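What you see is the complex with one protein chain gone and the rest in place.
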Amino acid sequence: MWWLPAAVARDTFMPPAATEIASKVDDIYAFLLWGSLLSFIILIGGMIYFVWKYKRQTGSDKTAYITHNHTAEFLWSFIPFVVFMFAFAWGWIVYHEMRSFPDNALEVHVIGKKWDWRFLYKNGKEITTTFDSANKAQAPTMVVPLGRAVKLIMSSEKMNPKGDDPTDRPVLHSFFIPAFRVKQDVVPGRYTAIWFQADKLGEYQVFCTEFCGAQHYAMQAKVRVVSVADFEAWLSSEGNADLSLVDKGRALYASKACIGCHTLDGVRGVGPSFKGLFGKEEAMDDGKKIMVDENYLRESILDPQKTIVATYSKPSPMPPFAGQLSDDDLSAIIEFIKTVK
Amino acid sequence: MSTVKIDSQGLAHAAHYDNHEHEYQTGKQGVWLFLATEVLMFGGLFVGYAIFHHLFPEIFAVGSKFTNWKYGTANTVVLLTSSLTMALGIHFIQVGKQKAAFWNLIVTILCGAIFMGIKYIEYSHKIHLGLMPGSWFTGNPDILAQEIGMSADAIPANLPLYFSFYYMMTGLHGFHVLIGMGAIAWVTWRLKRGDFSTQHYTAVEGVGLFWHLIDLIWIYLFPLLYLV
Partner (left out) sequence: MAHSNSPKSIYKILFALPVVVGILAVVKLMHPAVAIVIAVLAVILAVLDLILLKTDTSKHDYLHAGAGLYSWLSTLDHKRIGILYFVTVMIFFLVGGIFAMLIRTELFSVGATIMTAEQYSRAMTYHGAVMVFMVIIPGIPAFLGNFFLPLQIGAKDVAFPRLNLLSWYCLLAGSAVAFSSLLYGGADTGWTFYTPYSVQLRPAVVLMISGAFIIGFSSILTGLNFVATTHKLRAPGMTMNRIPLFVWALYSTALLQVLATPVLAITLALLAMENIFQIGFFDPALGGDPVLFQHFFWFYSHPAVYIMILPAFGVVSELIAAFSRKTIFGYTAIAYSSVAIAAVSFFVWGHHMFVSGQSEIAGVVFSALTMLVGVPTAIKLFNWLATLYKSSINLASPMLFAMGFMFLFTIGGVTGIFLATTALDVHFHDTYFVVAHFHYVMVGGTLMAIVGGIYYWFPKMFNKMIHEGLGQISFFFIFVGFNVTFFPQFVLGAMGMPRRYFDYLPEYQHLNRVSSLGSYMIGFGFVVALIAVIEALRSNRLAGPNPWGAKTLEWTIQSPPIHDNFEKTPIVTAGPYEYR
């Protein structure tokens, strides 16, 4: 009958679950909550009972001489072991789901810096912190459609991306949406990602959960879940969509002279053609197989020598672009490459 | 517990030990435990080396070209010699030839000094070229390329990382050589004062073990930094 109390208080203290995965997390939580309560009652109830029952009567009490009991010892080692392994396996299953990205997710770039979040949609729409009439900061609000998987591609940048102050460095952040039960560190120098699929309309809190300096607590944002129709309308209407990410990437493709070595029609140049490049599995010069994803593209643009596909010459003639492209430029080029199919 | 007692064999020992042999065995175990912590500390660096070597093999390939295997080999020979003289020093104390022991220990210290001298030459050459760790690196790719007879675009952008390892590892090791030299000077002075006998040489043996460990670490550093 353990499910009965569990069903009553599946998400005790937790914010209401707004995704399917969040409900699955709550199931594990409920299981552990009631398991903990039970073991607490056994241990501490037993302790209190013994303290009461075996209270010292005289100064010369004799006590039982019991050194061990194999059955009892086996039971209290084995039962916890089984329960722990059960919790582990269940946790793994749900964790695996959290880490398995659906193919057709809506992708949004999330950029963290000291101390705010910025959201970049593929059509170039950018959501940043705004200020109201009293100059009070309003947390940026990411808008996502109901019932559709959303993948966040996250990176960290300096406070002043154009500056060269050596003490100004991109630092760790962590993107946490309590109602979705997802969280992922944002790590300088690479992309990290999470995904979710909201199944409840509403506005949800976002926190930064990796200490990033004095204003860490103020690094908040919101996620607003709206219907698909509202989302499409929102995406195309308001805001400052000057150039879509892909268009910006295409412009950089031309202006940075990528075009000289990388074709778009599948013909192999000095370097690989961008056609169908993203998502392809390539054999590298060190014999490893790597799937071409955001992080591989990022690495290859910034430091082309690092990992080279086996069939290309080494050292690569491509110049390193580290320090020449901003994080947004990089994201734009990568988004552009992803569209060349 | 600073009081001293004399055991049945006529040997002095601190009062909280049963006898001199007990003190000797305990002291030796203490030294071994200390050596274990040293190995683990260097171990951290070796793990870091392994990770970055895996990530960026090219910087280690290029970086090691700036080290001179002749200096490295010379230093290896010097340190191996010093380990031998250290062991001989302990041996001569055990057989009561204090004078021979004294000179062997002196040679050991001198070998340490030669090692540091050669390191000084190597360091100053690198610093002259601007081969400094991390963001202090000021080497000009063209000059560097000329130095090792390669083209300038073969110099990896993150070459400074190699020198971070080079200076951290040899620097920490060099620091230990200096400490070791100080420790040997201390036991040499105590030997001269007449603290040791054929049965009592705990401190010399402890210092000797430490010196052998320093030697051993160099035996690993040499191929990892000079020959890769």
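Here the chain labels run A and B in written order, and each chain numbers its own residues starting at 1.
One rule holds for everything that comes next: contacts are C-beta pairs under 8 Å (C-beta built on N, C-alpha and C of every residue); 3 or more make two chains touch, one makes a residue touch a chain.
Nothing here was measured: the structure is a model prediction, and the numbers come from that model.
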Options A:Ile66, A:Ala134, A:Ala254 or A:Val267, residue touching the unrepresented chain: A:Ile66
Touch list for subunit B against the chain that is not drawn: 1-2, 14-17, 22, 25-27, 29-30, 33-34, 36-38, 40-45, 48, 51-52, 55-56, 59, 132-136, 157-158, 160-161, 164, 167-168, 172
Residues belonging to subunit A that touch the chain removed from view: 12-15, 24-25, 28-29, 32, 35-36, 39-40, 43-44, 46-47, 50-51, 54-57, 61-69, 72-73, 76-77, 80-81, 84-85, 87-88, 90-96, 98-99, 166-172, 174, 176, 178-179, 181-185, 187-190, 192, 205, 207-218, 303
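We adopt the following convention: only the chains that are shown with their structure count from here on.
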Distance from subunit B to subunit A - Cα centre to Cα centre, in angstrom: 45
Complex interface listing, subunit B residues touching subunit A: 56, 58, 135, 153-154, 156-158
Subunit B-facing residues of subunit A, complex: 166, 303, 305-306, 315, 320, 322
